[in-house]
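Only a single protein chain was left out; the remaining protein chains are all shown in position.
A and B label the chains in the order they appear, each numbered from 1.
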Amino acid sequence: MQRTLKELADLVGGRVAGDGSVVVTGINSIDEAGPGEITFLANPRYASRLTDTKASAVIVTDAKLSPKLPAIVVPDPDLAFAQVAGAFADHSVPRRRGVHPTAVVGERVTVGRDVGIGPQCVVEEGATIGDGTVLEAQVYVGRNASIGRDCLLYPHVSVRDGCILGDRVILHCGVVVGADGFGYVTVKGVHHKIPQIGIAVLEDDVEVGANAAVDRARFGRTIVRRGTKIDNLVQVGHNVHIGEQCLLAAQVGIAGSTRVGHHVMLGGQVGVSGHIELGDRSIATAQSGVDKNLPPGTIASGAPARPRQQHLRGLATVDRLPETLRKLKRRIEELEKRRGPGQE
Amino acid sequence: MQRTLKELADLVGGRVAGDGSVVVTGINSIDEAGPGEITFLANPRYASRLTDTKASAVIVTDAKLSPKLPAIVVPDPDLAFAQVAGAFADHSVPRRRGVHPTAVVGERVTVGRDVGIGPQCVVEEGATIGDGTVLEAQVYVGRNASIGRDCLLYPHVSVRDGCILGDRVILHCGVVVGADGFGYVTVKGVHHKIPQIGIAVLEDDVEVGANAAVDRARFGRTIVRRGTKIDNLVQVGHNVHIGEQCLLAAQVGIAGSTRVGHHVMLGGQVGVSGHIELGDRSIATAQSGVDKNLPPGTIASGAPARPRQQHLRGLATVDRLPETLRKLKRRIEELEKRRGPGQE
Partner (left out) sequence: MQRTLKELADLVGGRVAGDGSVVVTGINSIDEAGPGEITFLANPRYASRLTDTKASAVIVTDAKLSPKLPAIVVPDPDLAFAQVAGAFADHSVPRRRGVHPTAVVGERVTVGRDVGIGPQCVVEEGATIGDGTVLEAQVYVGRNASIGRDCLLYPHVSVRDGCILGDRVILHCGVVVGADGFGYVTVKGVHHKIPQIGIAVLEDDVEVGANAAVDRARFGRTIVRRGTKIDNLVQVGHNVHIGEQCLLAAQVGIAGSTRVGHHVMLGGQVGVSGHIELGDRSIATAQSGVDKNLPPGTIASGAPARPRQQHLRGLATVDRLPETLRKLKRRIEELEKRRGPGQE
């Protein structure tokens, strides 16, 4: 695909500074871009890096930042760049359409318009696939599962029986939605399985990364609400509810029945205990272990997680500890020495 | 499915209190249950929550706890509820039977009675599938692997060549049994692979969660013994032996050759070093890092893991540290001040 700079400016609602007829054939970072590629400057502080770029054009917040290179001027270069990238991405691969002859589609399956079901997919009986949705190769959709419109399920995804996806949900390779939650009753040392007869629900615009898992509920629903993005290898336990527009980084684990509010951010490898509540807009930084409720807006760190400032003070105190103790001892020794034997 | 309360009471060996002819059509939690559903009260402390439930019946330890709602009275409501849930679950989906025409079954494969092999499964030559076992869609069973009776393997499971499953083993979507262990000999900075020619064995009643992995042994066997339950995204390294009736929560990792006793419990994201021993009934709480042997019955926490009481005292000491140091300094200052210049 190729577009003129002017065409791209129109696409993102920006203004051209310089030669709008420049032809753009791809996108890249400032450092790696070559001729024909467009790049972007998110932070005016790094404007000096534009001097050496080999890009043919740039997206900036102010034409002054790019006196030599033709530019698109927008308030939010990050967003504009994402839109431009989207334009190029959409045209790079033809979209899959139709049901591949090797796919196995069960009875009473409802398939919408413009659906693509790729080779060796299995769609079990009673499932629904919404308009415009694409199942790439080797996807599994269980009995009576419901996939919304314009979803994209990559190879080796499993959506188990009865689970529900909203619209525009993206599931990357190996994602498992609706495996049984981890629930047992232990009688005399033997674990008896508690059937997990609930479902998992992923609302509109949820995206889940490679090999992540969202368990079905014991009964009722595990829910990931609208717009939440989940990275690779994340574990969401049974009966967890996650609010809207959260970001869960890679390898996060959330134990059963926890409630996560809206706009919550969890850093990589964070662990969250079961049966607790994380308030709206709370944040837990990477590797922290959240074992108590977080009030809305809290930034928590460490294991067990504390308010970030308290955690950092704790770390600093411990770091200074050998020195602090040495000083205290010296002062005590000084006091002890000065008390000569005459005072006894 | 629907059953009368009396029928369910007979199923779980309980006694009906109130109207045994009430028709039950499903199960749910106290808060989420509606008309027709049965719920349960595990802890008498929460009896007040029964006042507001919309359930039609309840399982309790004592008829007095439910003066209004028809009840089943049993000593262990958790267990009875699991049994009731099982009854409902078993009837919700028809069991897969027969070999699907798209499955690829190799030569010299032994298939027992009442086996279901779903669409696009691959069973390699020499493998054995025991009576009553179901392979859902897209399962892979390697050469000469042996699957016992009444097992249930969900989509995208891989059981690699030569590995052995006992009876009633459940493997959730994406589980990998018998991938090569992580073993190399490094000569002059170059890593040479040590072939992993052992196998992995999962004994009767083992259950493994979505996308978890149990590596094959370098030689000999990696073993997970009878009744042990493993949650999603867990890693069990090569030559690890795990005892009976253990519980491993999500994202636990156990490095090679470690021996885990019976009835051991590992919390979420626990890491266990290689070549150590965890005694029977030992517990490591979430996110702890176990790098030394644990004596039987130990409860360990923290990284590196310590006996839990010591760990908690350590945390408390560090938490109080700024205040403790401040007080000590004040007392020293006081002593220093009181030593007037006259004493010099």
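In this text, a contact is a pair of C-beta atoms (placed from the backbone, for glycine too) under 8 Å apart; a residue touches a chain by one contact, two chains touch by 3 or more.
For clarity, every value in this text was computed on a predicted model and none was experimentally measured.
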Subject >> Omitted-chain contact residue, chosen from A:124, A:150, A:167 or A:207 >> reply: A:207
Original post:
Looking at B:176, B:266 or B:300, which makes contact with the chain not pictured?
Top reply: B:176
Subject >> From A:11, A:63 or A:137, residue that would touch the chain that is not displayed >> reply: A:137
Subject >> Options A:172, A:218, A:238 or A:306, residue touching the unrepresented chain >> reply: A:172
Original post:
Of B:41, B:233 or B:264, which residue touches the hidden chain?
Top reply: B:233
**OP:** Name every residue on chain B in touch with the hidden partner chain.
**Re:** 102, 104, 120, 122, 124, 138, 140, 143, 156, 158, 160-161, 174, 176, 179-180, 182, 184-185, 187, 189-195, 197, 211, 213, 215, 218-220, 233, 235, 237, 251, 253, 255, 269, 271, 273, 289, 291, 303-304, 313-314, 317-318, 321, 324, 328, 331-332, 335, 338
**OP:** Can you list, in ascending order, the chain A residues touching the missing chain?
**Re:** 27-29, 32, 76, 78-79, 81-82, 85-86, 88-89, 92-93, 100, 102, 118-120, 136-138, 154-156, 170, 172-174, 207, 209-211, 227, 229, 231-233, 245, 247, 249-251, 263, 268-269, 286-287, 303, 315, 318-319, 321-322, 325, 328-329, 332, 335-336, 339, 343
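Operating definition for what follows: only the chains that are shown with their structure count from here on.
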Subject >> Distance between the centres, which are taken as Cα means, of chain B and chain A, whole angstrom >> reply: 26
